[in-house]
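For reference, the structure discussed in these notes is given below.
Every protein chain of the complex appears in place save one, which is left out.
In this document, chain identifiers A and B correspond to the written order of the chains, with residue numbering beginning at 1 in each.
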Amino acid sequence: MIRVELVKLLRRRRTWIAVGLLNLLPTIVAVLLAVTGIAPRPGQGPAFLAAVQANGSLFAIAALAIVLPLFLPVAVAVVAGESVAGEAQAGTLRYLLIRPVGRTRLLVAKLVAASVFVLLSVLTVVVVGFVVGRLALGNAPISQAMISVSGTVLTPGQIAWRTVVAIAFVTFSMLGVAAMALFLSTVTDSPQTASLGAMALLIGSSLLLTVDAARPLQPYLPTRYWLSFVDLYRDPVLLSSIERGVGLQAIYVVVLLGAGWANFATKDVTS
Amino acid sequence: MTGSGPVIATRALVKHFGPVRAVDGIDLTVRRGEIYGFLGANGSGKTTTVRLLLGLVLATSGEIELFGRAMPRSAGDVLHRVGALVEGPAAYGHLSGTTNLMLLDASARLPAGPGSGGRGRAARRARVSEAMDVVGLGAVGRRRVSAYSLGMRQRLGIAAALLRQPELLVLDEPTNGLDPQGIREVRQLLVELNRTGTTILLSSHLLAEVEQLCTRIGLLDRGRLVLQDEVATLRAPTGRTLVVTPDADAAHALLDGRVATRAGDRLLVETTDAAALNARLVAAGIRVVELGPERRTLEEVVAARTRERQAGEVAR
Partner (left out) sequence: MSRPWRWSVVLGGSVALAAVPLVLAVLPVPGAPNDAAALLSRIDAARGRPYEGYAESTGYLALPVSGDFSSVTDLLGDRTQLRVWWADDHTWRVDTLSPFGEDSLRSLPTGTWQWDFEDDRATVTSGDADEPVRMPRAGDLLAPQLAARLLSEATPEEVSSLPSRRVAGRPADGLRLRPRDPDSSIAEVDVWADRASGIPVTVEVSAAGASRPGLTTTFLDFSPTRPAAADLSFSPPPGARIRTGARPDLVASLQRFAVGTPPASLLGYPRQPFVPFEQGVGLYGRGVTQVAVAALPGGRAAELRDQLQVAIGATKLPEGITVSVGPLGLLLTDPDVTGGRSWLVTGTLTSAGLAGVAHELAADASAVQHGVGS
């Protein structure tokens, strides 16, 4: 069933349009940086953007920081919100269920497919960011060491494993949104409603993070630890927020997948 | 695999959608080898009943058994023996017809065991291409479904239902959107499948279609099964003889007391012996245009059993 869902995902044109759009924004930023030479003021733009003028390879990480707060989660919300509601709207849900595909199995397969989409997006953003950064910005030799956020020198090997962990962390960070969209997707038969609902969660959470009065709530917000992937590029690596972020996302996935199961297992499929 | 019990059996099946009783105590029985015509106006609860049978909608109360197994508890065990077309076909428009069927087949594993067909990719490909050929889509299998006509989509839906050579076919309006040629082909296909042992539940509001194909019918009216009987029984002679004559007055006078009804030059006479009646009329010099035992059409049966409803509600 998971294989079937992956085939459906990968053969849909929308998937690739979303991936393309995700890569477009960092590419535009890189080209603008190269043409104008104006780097954002320190502390202003996304992480690492101030540093890419010197080392274009860093743009792989900067690209991730550019798409992480909004573009990536919106793409995830659209894909995951479509998962069950889209099948219901197209009428294919009933044919899957009488095949028969177990309802819980369907939910899990959909979540796995959404996760694969996230991983695919994140990987292409990193790869495209790396290539574009080297072409448009600084092209210091690849073997040259990178400077960590803490001002120490990282070997290419250290950068490689830290980036692999960062990709895994960012992918995992998106699962909360994916699970929310998937849950809403079982509630409504309209994929748009499900996606918008998940985006509302996302925007609400980002907003509450900026409100001082909401501080007691903040450790529970799904977007709380998203930007913590930067901690991987500190020296020594700061795992505290990474661990908290992974734990929080895991809880969101368990709770929302549970809610999706509770709702969908005996839902009347009348679409 | 299963004994000779009914393929479908429901007891006191009830389904509420909020305050609406969509299905209101249905006892449906479909026996092995039948083509069962499931009749009813739009909104009478046909589709809901079909969805209940397939576990898409869950009953408020009552029991359902498919192949003697309780539904929806045993859905995973029995549904792979069922092929269905529910409320029109549906497929992924961006994929080809063949890919759609491949994915549908791959989405649930066939149980292991003899007679269930192969589980490998080659077996799947063979199964799909056979189903496509049967419904006459072999030539357009590689085309995207979004480019299919209404009729082609309908055929694809039927192919999907036939994919695993099911023992039970549940078809909701299978000839929708087909041209007369297509309708004929589907009918032939159903008769052929039935001949090789497939039980068919055919839900339709086309009475002529049901009359031609089905051996038994169930009639649904406002969520209740108001009639369930053999077509042969329903259409058996009624014990009266129809006489059409230009000399209706004379005939009425002659047969005084035995004429049940008279409408213009058509008389219904209480007798089963048409030959004797004919002889008697002719002997009296009454001209007979037409004479024979009265048989009711399915339409009449349905009309007699279905309560009047307002014009807006009537099935189209």
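Heads up, the rule we're going with is that contacts are C-beta pairs under 8 Å (C-beta built on N, C-alpha and C of every residue); 3 or more make two chains touch, one makes a residue touch a chain.
Treat the numbers as computed from the prediction; the structure is a model and nothing was measured.
K.L.:
When the whole complex is taken into account, which chains on show are touched by the absent chain?
P.N.:
So, taking every chain into account, the missing one touches A.
K.L.:
Pick from A:90, A:119 or A:230: which residue touches the chain that isn't shown?
P.N.:
Going through A:90, A:119 or A:230 one by one, A:230 is the residue touching the chain not shown.
K.L.:
State which residues belonging to chain A touch the missing partner chain.
P.N.:
Chain A touches the chain not shown through residues 42-48, 50-51, 54, 145, 147, 149-153, 212, 215, 219-220, 227, 230-231, 234, 236, 238, 240, 251, 254-255, 258-259, 261-263, 265-266.
We take it that only the chains that are shown with their structure count from here on.
K.L.:
What whole-Å value do you get for the distance between chain A and chain B if each is reduced to the mean of its CA atoms?
P.N.:
50
K.L.:
Considering only the defined contacts, which chain A positions touch chain B in the complex?
P.N.:
Residues in contact with chain B: 1, 3-4, 7-8, 11-13, 90-92, 94-102, 266, 268-270.
K.L.:
If we count contacts the way the header does, which residues on chain B are in touch with chain A in the complex?
P.N.:
Chain B reaches chain A through residues 17, 51, 54-58, 75-76, 79-80, 82, 84, 86-95, 99, 103-104, 106-108, 160.
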